[in-house]
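With one protein chain removed, the remaining protein chains of the complex are shown where they sit.
Note that the chains are named A and B in the order they appear, and that numbering of residues resets to 1 at the start of each chain.
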Amino acid sequence: MIGDFVVKGKYVGAEVDRVDAIGKVTGETKYADDLRLPNMHYGKILFSPYPRARVLHIDTRSAEALHGVRKIITAKDISGNNLYGYEIHHHPLLVGEGQETRFVGDSIALVVAETPEAADQALENIEVDYEVLTPLTSPREAKAEGAYQIHPGSQGNICCRPELIHGDIAAGFKNSEVIVEHTYFTSRQEQAFLETESGVAYVDDSGMLHIFSSLQDPYDVLEDVCYALGIPKSRIHVKGTIVGGAFGGKLITTIEVHLAAMVYLARVPVKIVLDREESFIFHPKRHPDEIHVKVGSTRDGKIQALEAEVLSDAGPYSGRTPEVLGLTVSALVGPYGIPSVHLTGQAIYTNNLDSGAMRGFGAPQAAVARESILDKLAGTLEMDPLELRQKNFLKPGQETLSPVLGDSPVSLELLKDQILEKMGPLPEVSPEQNKRVGRGFCFDMPVFDVSAIPVLGKSGVGIAVEIFSDASACVYAGGTELGQGITTVLAQIAAEELGLPINKVFVEMSDTWTCPRAGRTSASRLTYVLGNALLLATEKIRNTLLSRAAKMLEVSKDELILENGKIKAKGSPSKGVGLQEVATVCSNEGLKLREEGWFKYPEDRYMYGHTFMASAADVVVDLVTGEIKILKLVNIHDSGKVINPILAKGQLYGGSLQALGYALTENLIVEEGKLITPSFSEYLIPTAMDIPEEFVADAVETPYPTGPYGAKGLAEHALNSTTPAILNAISNAVDIDLTTIPVYPEHILEAIRAKETDHQ
Amino acid sequence: MSHHNIYLMVNGKRYSLEVESDRSLLDVVREDLNLTGIKKGCDKGDCGACTVLLNGKPVNSCMVLAVQADGKEITTIEGVARDGKLDPIQVAFIKHGAVQCGFCTPGMILTAWALLRENREPMREEIQKAISGNLCRCTGYVQIIDAIQSAARVSRVNNE
Partner (left out) sequence: MAAFDYVKPPSLESLINDYAQAKSEGAILAGGTDLLVKIRSGLVSRRVLFDINDLHEMKGISDEGDSLRIGAATRICDVADSNVVQSTVPFLSLAASQLGSPQIRNRATVGGNIVSASPAADTVLPLIAMGARLRFGSQGGNREVSIEKFMEGPGQTDIREDEVLIGVVVPKLSNGCKSHFIKVGRRKAVAISVVNIAGWIKTDRTGVIEDVRLVLGAVAPTAIRAGETETFLRGKRPNEVVLKEAARITAGQSSPISDIRGTQKGRRLLVEAWTFRLLQILMTQNEAN
């Protein structure tokens, strides 16, 4: 951990071009589907047509007989556990005869064929007899007494039940003069990455299985492949390819176990690429939640008590649900100091689509409920919503609730000032136009994982750096480039620390063979954990280089600096030696020029650092048509030192627009366990015409004591706070309560009409 | 299923090939010509990741049969940089942070390229409309729009 902050280095803090951009703008970058292997076959998965059915009989004979079909695989063929899953291995690779399916993304059979067309034909020719059973399609139904158990032993179909208690909640409400409560419903959000799940794999002559796929966590994939198929870990090599977007949807193993089974059993290289509908069905989504919140406050707006209950649809498998719901619960508190808190959540197994990680990990749902109830409270108190928030801001030194660490300098007041300045006066519309403007705010405390737990409780995040005798360097980092820009951030740090031009620094990522274990790429953790590990590794190399150069130059090591590919003495600039020369000497002498850095957090448990975010939106709502226009949307983020301002802004804009979609258009609809919005023409993500008229992203940089150069994680963060800002702006414009997202114009019209009839 | 002998002018190069009637231009360009820069995001015309220029106009190559492109001029992302030199749009995409995961980028750049050939000084709204058929899930579009505007400026200066 580095204590002294580089305010602006040559690379750190500078608007450095993405190191992976050229391949992406020329089309040369190879994504998984762009890879081709000799004798490559095509793999397809037969999914269950029913959310819940017992598989009675599978007949693959006619499919096997088809021309071009290499192999059909069913559960019988799998010699390992035929199960995988994050933390709990209860996701069957293939549902076999006699077993029950749990959702429409369950796999029944695998096909390996010479062409995609032959594979499709084989799928159509596999005959399966099902006994169709009634699915559980809502958490309420599933937790009711007598409901069947989706996983044997999961009483009440409970997947997890987090609880957060702080202070004396009864006393808190007793001290409250005003109490408001309400229930909010959030939709199922699809990550909608543009590149569907895809990968290629083969077994080499020595029996090593190589998997190249679009993933977020190569280490977890390795665990899953080993467990499901019984292949020794030492015989598995997983390499994450450049990913065409993930947003949490590729965090747990996607098609890799299927792919490995195909390659192993068919004994040919195989490619799998899911089509869009399969992708929508296959990976876990953002949990749809029902959140009941109750908040008590004094008449002058000091919040005394917060109570909430979250009911969350876990879908069929556990996966990341415990972590996500844990975060929903803790994020209900937000950046506020509340003396008494009692928050509970229940995630319930259902036969709907699976739920899991999506950008924000449950915090966006919490933010919707929290910031909406705050505006409602402000309305009841007849107080300005911003003033109410300000009164309750977390104060410097005030404790945060575990697992959120309270070691961030609090900058909420600064953010508030900045956002007011950026928003300027509320625009006016002439009253006869039948339009109303409104402004909404949201303050948030988005988290990032600092705890360096890469895989199943084993602590420590590693990275390796090697400097070569030609003074070029390579960083081996086990994180994955999803588009967020981690490759560039690591190159910037390495170039800064090793005094090299950035074009001499290369970064290899997401490879279980070459990169030390670094764990998942999620929870906005890589800049922090890998950045810290990288500083430890580069420090060792610097030491080696400087010590050797000190001998060569006959000066003390402390007098040397490493800069622009040279090692120079501070006092006498003429005294210096090229890095290449030093590296060559070190290399010839067998000095160690490849070093690992292992970052460990003092405590071995999940913990989150946090940033601060302020968002505000101005909207105009047409009272006649209910049409919502976003005039202005501002996000200001304090994520500590910003390593690369262009990349950071990109994360803010991108996350914010996903949140706009969450507020206004996106809804993955599942009826009776079946997906009825299976394409991009039904599941609508924002287009370039849907962005706010004025869209601002900016940063305040309060250095974080334990972060590399004072940096924190930031990637997910704008998703949490934009949705509530928009919702509050709409409510503010037309004075209605919004309880369900997405908000459509007709909902606004209905609410306005209901209010009018009430008044009459 | 019928087979057809066709020729395609792709990025100025002539390719003669035999295709089956039901194959999309997208699949043939990616698989037979091994030009994998264009991407398949949906195969249904919804996302624009597969955009190519067909006789100069952006189309979704998943919605065109390869046989329909017989004798036509096709530009893919691989044809945008000339003689190893990046086009001003490509440079602007890099400079403005218009690229994240990059999966939408080839299609986006081709659409922008076609726009700037028709309209040397597009307004922001015109850019937004022009790229509205190219979904991007990562960037929030702001830096893409900035990049296209800046590329238009650079191209105007270069041409003057």
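Quick note on the criterion: a residue touches a chain if its C-beta (ideal position, glycine included) is under 8 Å from a C-beta of that chain, and two chains touch if they have at least 3 such contacts.
Bear in mind the structure is a predicted one, so any value in this text is a computation, not a measurement.
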Point to revise | Of A:Leu133, A:Leu401, A:Leu420 or A:Leu749, the residue in touch with the unshown chain | key: A:Leu749
Point to revise | Absent-chain interface as seen on subunit A, which is shown | key: 624-626, 665, 669, 676-677, 681-682, 684, 686-690, 744-747, 749-750
Study note, to complete from the structure: The missing chain sits against subunit B at residues 1-2, 4, 20-22, 24, 43-46, 48, 51, 54, 57-60, 63-65, 67-68, 111, 129-130, 132-135
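Criterion: only the chains that are shown with their structure count from here on.
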Review point. Using mean CA coordinates as chain centres, what's the subunit A-subunit B distance in Å?
Key: 29
Revision key, fill the gap. Counting only contacts in the complex, subunit B reaches subunit A at residues 30, 34-44, 46-47, 49, 76-78, 80-81, 86, 90, 93-97, 99-106, 109, 127-129, 131-145
Check your understanding: Which of the residues in subunit A end up touching subunit B in this complex?
Key -> 17-18, 20-31, 33-34, 36, 191-196, 242-245, 247, 273, 275-276, 482-485, 646-647, 649-650, 652-658, 679-681, 685, 687-689, 691, 695, 697
